[in-house]
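Missing here is one protein chain; the remaining ones are kept as they sit in the complex.
To keep things simple, chains are lettered A, B and C as they appear, and every chain counts its residues starting from 1.
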Amino acid sequence: MTKQVRQLDRVVIRFAGDSGDGMQLTGDRFTSETAQLGNDISTLPNFPAEIRAPAGTLPGVSSFQVHFADYDILTPGDAPNVLVAMNPAALKANLGDLPRGAAIIVNTDEFTKRNLAKVGYSVSPLEDGSLDGYSVHPVGLTSMTVGALADHDVSKKDAERAKNMFALGLLSWMYSRPYESTITFLERKFAARPELVGANIAAFKAGWNFGETTEDFAVRYEVKPAKMAPGTYRNITGNAALALGIIASAVRSKLPVFLGAYPITPASDILHELSKHKRFGVTTMQAEDEIAAIGAALGAAYGGALGITTTSGPGVALKGETISLAVALELPLVIVDVQRAGPSTGMPTKTEQADLNMALFGRHGEAPVAVIAPKSPSDCFHAIIEASRIALTHRTPVILLSDNYVANGSEPWLLPDVESLPDLTVEFASAPNGEDGTTFLPYLRDPETLARPWAIPGTAGLEHRIGGLEKADKTGDISYDPANHDFMVRTRAARIEAIQVPDVEVEDPDGEARVLVLGWGSTYGPIGAACRALRQRGHSVAQAHLRHLAPLPGNLGEVLKSYDRVVIPEMNLGQLAHVVRARYLVDAIPYNKVRGLPFTAAELESMLEDVVKNG
Amino acid sequence: MTKQVRQLDRVVIRFAGDSGDGMQLTGDRFTSETAQLGNDISTLPNFPAEIRAPAGTLPGVSSFQVHFADYDILTPGDAPNVLVAMNPAALKANLGDLPRGAAIIVNTDEFTKRNLAKVGYSVSPLEDGSLDGYSVHPVGLTSMTVGALADHDVSKKDAERAKNMFALGLLSWMYSRPYESTITFLERKFAARPELVGANIAAFKAGWNFGETTEDFAVRYEVKPAKMAPGTYRNITGNAALALGIIASAVRSKLPVFLGAYPITPASDILHELSKHKRFGVTTMQAEDEIAAIGAALGAAYGGALGITTTSGPGVALKGETISLAVALELPLVIVDVQRAGPSTGMPTKTEQADLNMALFGRHGEAPVAVIAPKSPSDCFHAIIEASRIALTHRTPVILLSDNYVANGSEPWLLPDVESLPDLTVEFASAPNGEDGTTFLPYLRDPETLARPWAIPGTAGLEHRIGGLEKADKTGDISYDPANHDFMVRTRAARIEAIQVPDVEVEDPDGEARVLVLGWGSTYGPIGAACRALRQRGHSVAQAHLRHLAPLPGNLGEVLKSYDRVVIPEMNLGQLAHVVRARYLVDAIPYNKVRGLPFTAAELESMLEDVVKNG
Amino acid sequence: MAGRDAPAAPVAVKLTMKDFKSDQEVRWCPGCGDYAILAAVQSFMPELGIPRERIVFVSGIGCSSRFPYYMNTYGLHSIHGRAPAIATGLSVSRPDLSVWVVTGDGDALSIGGNHLIHALRRNVNLKILLFNNRIYGLTKGQYSPTSELGKITKSTPVGSADSPFNPLSLALGAEATFVARTIDSDRKHLQSVLRAAAEHEGSAFVEIYQNCNIFNDGAFDELKDAGTRDDYLIRLEHGQPITFGKDGQFCVVHPPGGFGLEVRETASVSPDHIVVHDAGVAEPAYAFALSRLPGEDLRNTPIGVFRQVSRPSYDNLVHSQVEAAKAKATGTPEEQLAGLLTSGDTWTII
Partner (left out) sequence: MAGRDAPAAPVAVKLTMKDFKSDQEVRWCPGCGDYAILAAVQSFMPELGIPRERIVFVSGIGCSSRFPYYMNTYGLHSIHGRAPAIATGLSVSRPDLSVWVVTGDGDALSIGGNHLIHALRRNVNLKILLFNNRIYGLTKGQYSPTSELGKITKSTPVGSADSPFNPLSLALGAEATFVARTIDSDRKHLQSVLRAAAEHEGSAFVEIYQNCNIFNDGAFDELKDAGTRDDYLIRLEHGQPITFGKDGQFCVVHPPGGFGLEVRETASVSPDHIVVHDAGVAEPAYAFALSRLPGEDLRNTPIGVFRQVSRPSYDNLVHSQVEAAKAKATGTPEEQLAGLLTSGDTWTII
């Protein structure tokens, strides 16, 4: 049977099932196949806080959304065009996000009385007409998989488990994905158990063939490759990009990296990834707590390593005293905060941007640090290199604010030339710098960066003592002199302001915009998508996005003042807005949602439309 | 010989000597005598960070300044009229603060070659004319004391030690202080060693008589009692007032107090003082660290006590994660931060106001708390009662920001009637509050305060579980629901804004002012003194002082907007100014000095004069 | 306690296991050892004879620390590592409560190590249940301070370089007065240890071996499998000679001159050389030696109460200081306060 082939410019698919159903893996594979095809992609995994919540329950639902298109896209999509629901819980948990008309592929085998009851369905939604507005495809995913594997030498359990590959095969057929990489992947993954390689490949193919043959799927879709800059790409999550960026920092600075970390969701994966790459001179230490983790990183930095610590909000709250010490010591240190929903333990697997205040202000005394935030998964790579650059050049702690959304989301990444990456080499102090030619002054500053020398132990003739007590200018001796303290406090502030950061760029294609949307961090995608949509509908709107939160770009004040209205969407209660208002006395309008989820482009579009129209 | 008696309206005396010379005690005694006389008083102790720095060196100098007057005064005075210098180091360290014409009483016995050399004098300043502009009184304090005690049965060392009492006697004579209380004090202090009682009293009298007889002191001074409100007074330091206020909170709330604390300068004295008053149902625990200290206080609060933790900046930096938990738990908790100069260890015995940012913003997630600051030593008593009131009524952490200046400074305090103190009694939940009459909803709120019930263990029928994960509205069950999280985040913010705080009052005597000075915390004295001085010189200036930093008084925006210029002096780099600018978009001018010392009234006066004149 | 109704005297309530089940759905992975511990605790609780409202479970963060949600008592799920500190404040200020701490090997020994050892040295009246699965469960499989040297986990792909703590040795080094070990799968034993812990005044430290079937499955299999457990486990019983093995074929002896304990074939040893277990020895060196018995292969693992000696609890000492001060005071609190305010040098202006 030859099926009709329809061209689409974009598709959003959500795979949803029980935590045990392998939805993250299925989504990952689909994404990989899609990437091979040259579509632009953006993904959003969403999994429960529990390791394995009880099977079949709402809290146990795990999902993975992938958005792919023949043009460059900015978000994982607001609303799925297709939902794959492996059980009633997955259907119930995700139905609310589906626009009418969307396709739903359900695994009917799981729609048993018992499973329906678990989530409070008294009648099956497949039968009560409640799905009438959708295009529902009931498929016996489990039974067909088991059937397809009848003559494979695997247990019933293993056969059932392969149903996610059946689903993947079906979707791969529907969207004409190339499947070679999946075959290779399965061969690698199950190398130790060849019978499973065969079974999973068979399940995949059965799914593919099912699409090809069944009448229920009359149409096949194609999404053309996106016009993307030439080069080699891979799909990457924010956490993986951070790990690679840290390794790149090691290579480009020619310094050993010391990562001190204590596991915490959603930052742990950076530790996991880095611990695999010791060959780059990367030492990872799982410390006894977050304070020890940053302490060890600071100790290593004192010894001449690039010291890094990775954590999430609760961990940063514990590190404040040590960050304050690092400010006094004026040593390079990178602190990565993968933000999650707070306060307190909050919602550890959900996203939020509410640690900006803490990053900027969360220490005793005047203890300024540099703060930087990546805007997307692949941007994490460049942002952490920039954080390393600032730390190393300016001898200061730098806080990088990622969040759960960029950390676990993914997108295609144009691989950079290693040689094109910034040169991060530093010079350690090697000789006395006093006027007399014999004294070493550990707090004598570079006139431009105001950075002090990095004189590491092992350097003969530069033996010196530093600490957290106030230090005299130049000599670094303990000083209680009032004027010196005032000077040092101002100098530490000036050191941060002296960091060269690029001007913020404004995207205002027609130059007619009177409204500027200002964002930072992971809201880049939804804000950008909303602006595009508005512009497509004939409105003018300007977008500016901050990578540097401290210091702020030099032109920011001017930029803000050149618009009638400034809107600042944030996944917090207005933390950047507060800073901007204080600094520039601009009546910026905060737009805040604190739901543990990224903004949807649609909600921003409608909010912005209102501002554009009504001022 | 009858001496001439001259009337003065105010005097500033600074006692300065080696750490071992007993200057703090001497100053304390002089202050006590002065208080007895009904003068208004303000004091400023200043001691080295070292326990006992090497004798005779500059870092070893300890001083105590007392300002007394026949009218109400606001500061310990900018510049001493009299300096008592017990050794060359004390002279050198303090000379710079003396206005020309001031009197200097020096202990010539200590002006030996060796002692002079220790502080870098090659010639004695008593001999090289460098003190010509001052009225110098060289006195052999040590030798005369030893002489006076010749027939006392004390060691030479003990005799020499009594020289501070000789000095006190001399100054007491000069300023016509009543000395009965000092005699009683000495009797009590040395009760265990009667020979020292006699010796010290004899030294004191010898000093007095020396003043009476020597020609060098031709004039005696009198400072009339100040016109102060009727009532009973005592002289009090900020830390002592905090301890008393905590005890008063226990009495007025009828709750046990649990203080969890870890020693840290300058907050330790609150722990010391409170640990003496267990009879009020006050339990003090010296915990293993600051995190345990606040943890224990929170645990006690959960159990129905008034939980309090006292510390300084580095300690608060460590408590952030637990404060964030307290925000989520919505339990009463008072956190006292006696600020000192930072960042890091900074200058532990010096003052600063640079922890405001941390108090307001120093936690992960949106974790708002109430923040309050006392303006003077005696105000600490009322401020901590207010902090307790807010914590208990609104079930929220409250941070009280004191600082080293109010903590160790002292002033006369009109003792309040116990019955006039606010009633802090609370009601614990005692019965189910659900609509069904049997369910208990731990997060059902009081519609006015938005506070949740305080249901303490031991209450049958209200068994429930709470924690740091996001909680569903009303039930308090764990919830990952996006809309619920947004609601809870906003509700926690609204809870703080719902706290009733009095309008800020403006002091603008002639109603003509176009310039408003806004302050908070311990700058009240110098700002007030500066405004008075300006007004006396015919200028108009308005003063407003914030006790409540979060929430801010409801009328603040209006007040700020009714002046042409708002100036905000702070001992930090402009933290309140930042908040005010962000919130009210008022172009407030920050005036910042971060020297570890309080502002002088004179510098504020000249700064304000400039603003008043030039806008 | 001032300001609130003094809690009614404990009523002789007759409760059942069901009374201790909360309405929250239990959310551990199917097969997790935590279920067994929960059931054991819930069914033990009625024995305590304490009304539910007088019982509080305080925990930190971790899979194990979800425990309080499932107990129909008062419960506080706090933050990572801090449960002993929080529980200390609660226990000291509320001597009428029975306060239990539930914690994991990461929660108690990694981030929370300091609070744990301080609670133990102070002898705070807490019953501390450490669920030791030798892994970080909640954060999905990193090694913990009780994981074996060389363990391969997510954060140690080529093996960990940290020698583990022996939790019981650590507790004994920290002056613990009650130290015990038990195991998730043996409800009867678990409950016997809970019983002893509940009766102890001061800190009772109980290590519970718990299987994490997702990230460290089978960590204690030798102690559970019918084929091996009897030969691996040493069941300590106060006053009894220490023998073990399917047929009592092994025993514990104290070689002369040595300081440690050793395992021998019972047949080869004269009966009076077999160590008779005495949990009450004042000297902690005995319990310490016991704590060192197990090999890396889990052979010779003692379970039961290692040490149980009496020392006044911190709570008691603190409380009696407060009570003594109160007893000496006269007048109403208001009068006392007025007296305090006017103490020292005062003066009056009329």
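Criterion: contacts are C-beta pairs under 8 Å (C-beta built on N, C-alpha and C of every residue); 3 or more make two chains touch, one makes a residue touch a chain.
Computed from a predicted structure; not experimentally measured.
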Wait, the hidden chain, what does it touch out of the ones we have here? A, B, C
Going by the contact rule already stated, which one of A:E215, A:E419 or A:D436 would touch the omitted chain in the full complex? A:E419
Among listed residues C:F178, C:F220 or C:Y286, the absent chain is touched only by C:Y286
Of A:T459, A:T491 or A:S540, the residue touching the omitted chain is A:T459
Which of B:L8, B:L25, B:A55 or B:A498 touches the missing chain? It is B:A55
Hidden partner chain, residues of chain C it touches: 110-114, 117-118, 121-123, 145, 158-159, 161-166, 169-175, 254, 256-260, 281, 283-286, 288-289, 292, 311, 314, 317-318, 321, 324-325
To test your reading of the contact rule: which positions on chain A touch the chain that is missing from view? 32, 35-38, 181, 225, 228-235, 244, 247-248, 250-251, 253-256, 258, 260, 277-283, 285, 287-289, 291-292, 295-305, 307, 321-322, 325, 329, 415-416, 418-419, 425-426, 428, 430, 456-469, 477-478
For chain B, which residues reach the chain that was dropped from this view? 50-55, 57, 59, 261-265, 268, 271-272, 275-276, 278, 284, 286, 288-290, 314, 344-345
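We take it that only the chains that are shown with their structure count from here on.
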Is the way these chains touch best called a line, a ring, a star, complete, or other? complete
So which has more C-beta pairs touching, B-C or A-C? B-C
Determine the centre-to-centre distance between chain A and chain B, using the mean Cα coordinates as centres, and give it in whole Å. 46
Computed distance of Cα centres, chain C from chain A, in Å: 40
With chain centres defined as C-alpha means, what is the inter-centre distance between chain B and chain C in Å? 43
Touching at least two other chains at once: which residues of chain B meet that condition? 321, 325, 329, 467-469
For chain C, write out the residues touching at least two other chains, lowest number first. 61, 79
